[in-house]
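Note that this complex is displayed minus one protein chain, with the remaining chains in position.
The block that comes next holds chain A.
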Amino acid sequence: MAAELTRSDRERAPAPAGAPAGPRASGARRATWTRALRPWLLLTPALAVLAVLLFWPLVRVLLLSFQDYGLRQINTGESNYTGFDNYREILGDSFLWRTVLPNTVLFAVTCVVLTVVVGTLVALLLQRLGRVWRVICSSVIMMAWAMPAVTGTYVWIWVFDPLNGVVSGGLDGLGVIEPRETNWFTDRWSFYAIAALNVVHHGFPFVAITVFAALLTIPRELPEAAIVDGANAWQRFWRITVPTIRPVFLVVTILSTIWDFKVFAQIYLMPGGAGSNQEVLNLGVWSYIQSFSRNQYGMGSAIAVLLTLLLLAITVGYVRALSNERDEL
């Protein structure tokens, strides 16, 4: 309940911010003030909770990122500010530019594209299915969605086990590979191909269900009119479906982007993903290794801040696109 409240309150929050609708009638200024304050008053409990649970940790991470903070500082509670040293060290590290950042960005882009494409195709399939098959298909999809990331990752590791896995067994049967000489987890590309399969498999149900829901809102007359006009399926999809539900596509893309940028468990749990194979580190895992495996909490925080900034930049871009879209409609 409380969480529901928080969510709807957050969505509503920007409205009052823009609400003091400027110089209307100067006599009613007091009333305007009261009106402007009232929503904030009602928002206070939720904002207080957010401040404690989200804002303060964020500020702490930011403060930590400017410190050389280790176990000693944790024990004594002292601060140890070093200015921009952490950032300088990270940004000056060729490892970031050659390995970590490309891994993170390329992987996220690939996963987002695949997730949205597969999700949309499945949504279109759901739309065409009869009642019974639709229920069966969507239940199966939900299962993929409901599977915890950790469990899912272990299942994929097992499927791709080089020695005894299902895939290697099949390929061995076809004479394509020699299982004793194969290890897909040591190569950067094959490692990330397996991780992408895992992430897309886990992420597409959300896209499929959301897009399917959006498809149901398209008025029947539109495609019917298009059919009468002689448009084929491909044209109907690009000329009618996509423009009508474009905002939904933007939302699922932005959410997928955020999730796929901060992928952690799906990489960390793979063989070699926890640091023994540096080629496959991404920002999330690198931050974790710096903070918790090396006890350099300041450095780990700085990486986390950089990841946040990267995501913020992308989000702002998307939100801009989204609001432009709305103006056009």
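Simple rule for what comes next: a contact is a pair of C-beta atoms (placed from the backbone, for glycine too) under 8 Å apart; a residue touches a chain by one contact, two chains touch by 3 or more; residues count from 1.
Methods note: contacts and distances are computed from a predicted model.
Which protein name, taken from UniProt, belongs to the chain you can't see among "Sugar ABC transporter substrate-binding protein", "2-oxoacid:acceptor oxidoreductase family protein", "Ribosomally synthesized peptide with SipW-like signal peptide" or "RNA polymerase sigma factor"?
"Sugar ABC transporter substrate-binding protein"
Based on the whole complex, identify which of A:G119, A:P223, A:P271 or A:G298 touches the chain you can't see.
Spelled out, the listed residue whose C-beta touches the missing chain is A:P271.
Of A:I74, A:L106 or A:V242, which sits in contact with the chain we cannot see?
A:I74
For a quick check of understanding: of A:L43, A:I141 or A:I289, which residue touches the chain that isn't displayed?
Residue touching the chain left out of view: A:I289.
Kindly state which of the options A:L255, A:L283 or A:L306 is in contact with the chain not pictured.
That would be A:L255, which touches the missing chain.
Of the residues A:A28, A:L91, A:V135 or A:L163, I need the one that contacts the missing chain.
Selected residue, touching the omitted chain: A:L163.
State which residues belonging to chain A touch the missing partner chain.
Looking at chain A, the ones touching the missing chain are residues 2-4, 6-7, 10, 49-50, 53-54, 70-72, 74-77, 145, 149, 161-164, 179-183, 185-186, 202-203, 206, 210, 255, 259, 263-265, 271-272, 274-278, 289, 292-296.
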